[in-house]
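Here it is, the structure in full.
Only one protein chain is missing; all other protein chains are in place.
Up next, chain A:
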Amino acid sequence: MVLVPDGLDKVWRAQRLLLRQRYDECIEICSALLDKNPYDQAVWYLKCRALTMKNYLDDTEIEDEGVAEVLLDDNAIAKLPRPGTSLARPLTGAKSGGASQGVRPVSSSGRPLTGFARPGTMTRPGTQSTDVRGAFAGNRPGTSRPVTGSDRFVRLGTASMLSEPGGPFIAVEKLDLRKYAARPALARVLCDYVIYHDHNPKKSLELCAIATQLAEYKDWWWKARLGKSYYQLGLLREAERQFQSALKNSDMVSVTLELCKCYVRLDQPNTCLDAYARAGTNHPDEPQLELGKARIHDAVNDMAQSVTCYKRVLSIDSSNVEAIACLGAHHFYTDQPEVALRFFRRLLQMGVSSTELWNNVGLSCFYASQYDMCLSCMEKALALANDENMADAWFNIGTIGIGIGDLGLAYQSLKIAVSIEAKHAESFNNLGVLELRKGNVDQARANFQTAASLVPHLFEPFFNGALLAFKLGDFQESFELCTKSLDAYEDHSDSHELLKQLKQHFSTC
């Protein structure tokens, strides 16, 4: 119960609380006031705003496609576009201008790991690999599963009613939207409430349509909200039209960001880049636009371009976590661990502290030959780790162990890694190599097989398996695995070499 001292205006108090983002208290006061006088518009406004802000999501950033969208939607025009022109077909090999797959590992969608885990881009599989199994598996095998639909936007009627005793604050279905649309201030609050609190794009669409009409099609805000409603309903083309129309009225960054989200869903990265570039002429120093560009370049695997964009982002906003992390990862994989270390240290200075970051710092230290630091970093990483990322930390310790020649440590750590996460393919692969060195051929073979079956986009288990099979004289299996390795990484020269030898062997005998 919030106490409001006597003599203090309760409405004013609620207003202050709203400004200080103490929404629950604000809502409480407003509810009490509204019980007395349900027609107090100012209080209604405050409560509506507080409820909206409580449930607010920055939807220019969050882009989560659920399994349903991935499997059942077919928004992209081109089925088989030129590589580099589609998010489903990133650039490969030398064209990308980045580190090769042999150095920089790839995610399940076949593009290099970025330095920053963002929603959407990691889970979204390429169209050619869209099968039910792939869609249900998360970005880390076995650990997570993407949401069913765009669950963030799904109406949870019961939940919202539970949270508010006496039924929902506003029963949108019963409102006469035409009446509300005529009052510009209330209509906007109501619109945001419907979108962010009720997640009812159908109703907000109706409201926005009426309001846009009343504003004689000149108000960018209503058009942008109309576009947002269309977007949430999955009507991308209509959304695109509204956003474009809104941009004509008033060039806003947020609208551009939302417009670009449409293009991403339509799988048109080039159109997206054009839109960013157009907006960039009016807003030359807007980090969000540059960041958007960088993400798109990243997604089509155009490393050289994306790095330039990230650098521009940093020159505008020197504490942008995403840009720092991505640049750090870039430098790390382009064999400049010292430079990468500076970026990661910068992140630490900014107060970011997570297992992933300590992992990165540790590995950078290791490759920069600061061996004294690396193990203590890994300890920090382990201390912060939870079930999801502990396996990665142990795997990294294992890698360090292999690097410094402490195979015992390596073996132990990798064993721990697979014990924590039974589907950690990278650990299985490295374990296999270690077993092989120990002379446990069957063990090694089993490990490679496990790794390969877990993550078909890694080429290492395939190649290791192929090499082992070749040495054991099982040429047929070697050939099959070698082909698979090349499927995962077409420029892998060792696999090519092996394949050549195999072919030679087949043709002579």
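Quick note on the criterion: a residue touches a chain if its C-beta (ideal position, glycine included) is under 8 Å from a C-beta of that chain, and two chains touch if they have at least 3 such contacts; residues count from 1.
Assume contacts and distances are computed from a predicted model.
Peer 1: Would you kindly match the missing chain to its UniProt protein name, picking from "Methyltransferase type 11 domain-containing protein", "Exosome complex component RRP45", "Bardet-Biedl syndrome 2 protein" or "ubiquitinyl hydrolase 1"?
Peer 2: Its UniProt record gives the name "Bardet-Biedl syndrome 2 protein".
Peer 1: Would you mind spotting which of A:A32, A:L235 or A:V321 touches the chain that isn't drawn?
Peer 2: Result: among the candidates, A:L235 touches the missing chain.
Peer 1: Among A:P83, A:P168 or A:G403, which residue is in contact with the omitted chain in the full complex?
Peer 2: Answer from the full complex: A:P83 touches the omitted chain.
Peer 1: Who touches the missing chain here, A:E25, A:D192 or A:E206?
Peer 2: Answering carefully, the residue with contact to the hidden chain is A:E206.
Peer 1: On chain A, where is the contact patch with the chain that was removed from view?
Peer 2: Touching the missing chain: residues 66-69, 71-74, 76-83, 85-86, 92, 132, 148-150, 154, 201-202, 205-206, 209, 229-230, 233-235, 237-238, 240-241, 263, 266-271, 274, 490.
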